[in-house]
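Of the protein chains in this complex, all but one are displayed in their positions.
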C-alpha cells in the first residue's frame, strides 16, 4: 500500500492519469491482437493482460469501493484480471493467462475507455483516500508499462523471425568509455528510506530509518558490454570458483554462456530487442543478466555488489530525471556510458543488482486490506535492484525505490555497478 | 505415403482442391488473429499453424519438388511450418508453436492464396506422380481440419468465458435409444486393408491381407452419454478393478471423474463445445473419452473393445457417406442414436477406440522420402480408432481407415462400441 | 491367475518348493544388508523386497486363505510387501521401497523360514486349489529371481566402484559366428497359446487359439554384439530415419549411444555385469537394448521384428531345456552363438523383442480375485518378449510364455532376432 502525506491536486491527478494511461496504450500500438495475447513463459504476462489488469486495479479498488453507482464493465473480468490479490478471491491461474484469446484486444481497449471515463468523471469529487488509491494505481500501471516492454521482448525473442516491433534508433558511434573510477561513499550512520516529502512511495520503501555504512566505494558507472565480453573471454562462465553455488547449478542446468538475448555470430555478438537483432554496443551498460552473473562478475573483478543502503545513500543527491528513462513508446536500450569520472547513470539505463536480500525495513508494517498484499508478501528469496532502467517510465523511480527479482531472473533490463570495501 | 492406382482426373482434382481448401478457411472464419495463434497444450496446434502447415505441405512436396520456377512465398516458413519431417531438416519446436504471433493470420491467408494460385495454375500440366502428391496433400489437409476443430475446442475450453465460437444447432428432443443389440460378426478368414479400388488410401491402410476372426459380436451402436452416466453413478471412476494399470494411474494422477469437457452443476451434466457449454444429451454417443476409460467401461459392462479387424470386416458393407460427418463449418456434436436394432453409426459421430495397438500390417513397408515419414514411425504406444467422427470431413474416411492416438488422449471426438466373444 | 488342468503330486511340489526357495536365497548370498536394501530406480526393487514379497505371496494367498490357524509372521508386512494387488488394500509406494532399512535382511530371512515351515507342513493336506496357488507362487518367485538379478545389476552399475558380485566365468575364446541364415516359418493357420498339456501356464498365455501366419522367415540366431557394433559405427544412433518417433525422442532425451551398461574405452567396448566390468564379447548375443533400439536395428538391416505368433510357432518344437538358462546362483551372460545354420538359441540367452503389442488373446478373461490382477491389467503400452534369458530360471519358460515390458526399458536381458516377409 502506498503512503503519501501530501494530497495531489485534482487537476494534476487528472492530467497524470491521462498521461500514464495514454502511454500504456501507445506502447501496445504496434501490436496485433495475437501479439497482445500470447504468454511466452509463466513469469511473463500477455500485453492484453497488462492492459486489462491495470484497469481492473482502478475498477476494483477505486470505482467499486469508492464511487457509488459504478457499474462494472463485465463482472467476469474480476476473475480474469486479478493478479495475486488473495483477498480478492479466486483468480485465473497465472501460467494460463495466455489462453485468453477472448476478450479481444479491442474489447480490452473498450474496457479501458469505460473505466477511464468513469474515473475521470468521479475524480473531482473523490475523497483523499480514494485519490491516493488513484495515485497508487498510476504507479502500479507504470510498473506494468515496464513489464509490458520486457515481456514483449521475451515473446518476440522466441519467434525465429525476430521481428523489429519498434523502429530502432541508430545510435551515433561512440568512443569506448574510460576505465572505472571509484567514488568513496559516506561512512557511519545515514538515513535511508522514503522520507515522506515526495508525493508518493510504495510501502516497502519505508519507514525512513537510520542505517550504518562501513567504509566503501562505488564504481562511477555500471559495467559495460565491452567489459562483459572480457569476462566471457576469460572463461567467466566456466569457472566454478567465481559463482554462488546456486548460480553455478543454474549455469550448468541452463547452459548459460552469455546475457539473455545475446548470440555469437560471424560478426561478433548481437542482442535481440524490440528493434530486432542488433550488434552489441561495447560502450553501453550490460543488461539482461541475473544476480548470479552479476555476483560472479564482481568476484572476477575482485569487487562486490553494493548494499542497497550504500546505493541509496549515494543516490540521494542525484536527480532521477537525469536518467535514461522511458519517455515515449519505442524500442529502448541502455545508452553508452559517458567518458567522465563522476558518479553517473545511477538512474535509468539498467536496474542495478544489489547484494541485499529483499527484506522489510526496521518498523515496516504492511497496510491492511487487499492493496496491503502489494509488497510485503514477496519478501523471501529475492534481491533488491535499484535505480530504474531505460524501460522505467520517467517520473516513476526514486532514490528510495526498491525493485526485487529472484536471483536467476534476467528478462528485465538488469545490470550491475561494482562496489568495494575500503 | 499414399498409394493409389487410379490417377485422378485433372478437373476433378482442381475442384476437390478448391473445395477442401475453402472449407479449411471457412472453419477459421469466426477466429480472431489471437484465437488462431494460441497453443493450448503441446498436443494441440494453433489454428494459424494448421492453415500454414497444410500449405507448406503443398509448397514443399508439390511446388518446390515438381513445379519448375516456383518461387517460395517466404523461405523462413519452411522452418516454422514443418511438423515432424526429419528429412526436411530442422524445425520449430512443437510446444513453441504458440509463440508465433508473426506471421499474422492475414499473412498466412496470403500465403495460402499464393500457393493456391501457383498450384491451380500448374495442376493441368502436372505429371501423375505430382498429382498423387496433391491428392495426398488434400487428405492431409482434411486430417488437419479435424484437428483444427478439436484443438480450438480445447483452447476455448480453458477460457473461463467459455465462448460459443459457432452458433449451436438446437437438437430436437429425442427419445432415449433402446437397449444395445448384439450383431454377430463374420468368423474365420476375412480380407481387410485397403483394396486399391478407391482412389486413395494412406500407406498404413495396406497391404490388403487376410485376417482371422474368432466368434464375436459387435454392439449395434456406440455407447451413449446416458449409459456413461450410469457408469459414473455406479462408481466406475473409483473402482480400480475395472481399469488397466496405466489407466488407473492416469485417473488418480489427473483426478479424472468424467469425460473431458464435462462439468456437473445443479442442472446436471453439461459439456463444452464450439457452441459453448450445453447440457449433455443422454441419447447421443459419449465422446471425449480416453482408451483407458473406454476399456474400463467395457470391463464394467462385461464386454470388451472390438479388434480393428472385427470392426473393419463389419464396416465393409456400410457406406461411409451415411455417417454424421463434417460437411460445412460449424459446431459439431455426435447425434442421438436412432432407435433401431441394426448396425448403425459405424461412420461419423465418434471415433471408436479399438483394442488393437497401432502396428504395421503384414507386409507393410513405409515409402521412401520425406512423405514416407507419414505413418509408420508412429507405430508404438498408440491404439487404433475407426470410423471417423462428426469432425471428420465428409469423403475422408473409409472402412480401412486407421486413426491412432495414445491411450490417455481424449481431446478428439473419441467414443466406443462394445464387442464380445461368442 | 494360473491355469492348470493337471494336479501336481504332493511330494514333487514339496521338492520344487524347496528348490525354488533355496535358489532365491542363494542368489542373495553374496549380498550385505545394504546391498539387499537399496532401490536404484523406481522400476527396480531391492533384493530384500523380492525376498519378502515372494514370501508374502505364499503367506497371503495360500497360508492366510487356505491354512486354518496360520499365524502371520508380522501383520505389518502385508502393507510393506504387497506389490500392486489393489484388492489386497493399501500398500507401500513402489518408489519408496528402498527406505525400508528395517526389517533387516536377517529378519526377512527369518520371515521366509517361518513361511516355508508352515507351508511345507500344510502342503500334504492341501486341497488342489491351494496347491495350484503354491504352484503359481513358485512361478511368481521364479519371475522375481530374474528381476532380482537384473535389479542388482542396475544397482551395482551405479556404484563407481563397479563391484564384481559374483565370480566371472571366463569364457573360452570363440570364433565369430557365421552370417545370419533365414529359416522359413509356417504359413497359414497355426495354433498358439498354452495348450493345457503342461502343468502350468499364466493366464495371459491362453486360451489356445488359431492364428494366421503370412509368408515369413526368422533369423536362425539372435543379433550379436559384433553386429551391433557395426550398427553403432554406421551411425545407427544418429539416423532419425531408422527410428520410431517415440524412440527417436528417447534417444535424444537420454543421450543414448549404445546398449545399457556399455562404455567405450581405449581397449574398446566393455559392459558391466554382476561379474564386474568386462570386455564386450562380439560373438555373444547383444543384450540390454530397448524395443526402440531393436526396431531401429531391424530397419537398418532391412528386416523387421517377428510377431509373437511367428515366434511361438517356430518355437513349438524346440525344447526350452536346450537354452542357456539360470541353473544356479552366479553371474550370467548370453553365450556366444554357435556356428550352425539351424534355428538356435530360441530359449535362454536373451529375451527377444517381438513386434507385437502385449494385448489379450481372443477369448482371454482375467481370473477373479486378487491373483486375477496378475497379468491382464498390464495390457497397454507394452511389447511382448519371448524365449527367456540367461537369467530366467530353468524350468520357468515355455514356447507360449509371454513376457512384456515398455518399449524404453532395457535393464532386463533383452535382445532381438530378425524376421522378414517372404
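Lettered A, B and C in written order, each chain numbered from 1.
Quick note on the criterion: a contact is a pair of C-beta atoms (placed from the backbone, for glycine too) under 8 Å apart; a residue touches a chain by one contact, two chains touch by 3 or more.
All figures in this text were calculated on a predicted structure; none of them were measured in a lab.
Undergrad: Check the whole complex and report which displayed chains the hidden chain contacts.
TA: Per the contact definition above, the missing chain touches A, C.
Undergrad: Consider the whole complex, including the chain that is not shown, and state which of C:27, C:63, C:155 or C:244 touches that chain.
TA: Checking each option in C:27, C:63, C:155 or C:244, the one touching the absent chain turns out to be C:155.
Undergrad: With the full complex in mind, choose from C:96, C:176, C:189 or C:422 the residue touching the hidden chain.
TA: C:96
Undergrad: For the chain that's not shown, point to the residue among C:37, C:83, C:245 or C:299 touching it.
TA: Answering carefully, the residue with contact to the hidden chain is C:37.
Undergrad: Tell me which residue among A:185, A:206, A:336 or A:355 touches the hidden chain in the full complex.
TA: A:355
Undergrad: Could you please point out the chain A residues that touch the chain left off the display?
TA: 84, 86-87, 189, 209-212, 214, 240-241, 243-248, 291-292, 295, 304, 355-357, 359-360, 362-363, 373, 377-381, 383, 407, 421
Undergrad: Residues of chain C in contact with the chain that isn't shown?
TA: Considering the whole complex, chain C reaches the absent chain at 32-38, 40, 48, 76, 79-80, 92, 96, 98-105, 155-156, 158-161, 163.
Definition applied: only the chains that are shown with their structure count from here on.
Undergrad: For the protein chains shown, what form does their contact graph take: line, ring, star, complete or other?
TA: Graph shape, chains as nodes and touching pairs as edges: a line.
Undergrad: Any idea how many Å lie between the Cα centroids of chain A and chain B?
TA: A distance of 47 Å separates the two centres.
Undergrad: Roughly how far is chain B from chain C, going centre to centre by Cα mean, in whole Å?
TA: 38
Undergrad: Using mean CA coordinates as chain centres, what's the gap between chain A and chain C in Å?
TA: Centre separation, chain A to chain C: 59 Å.
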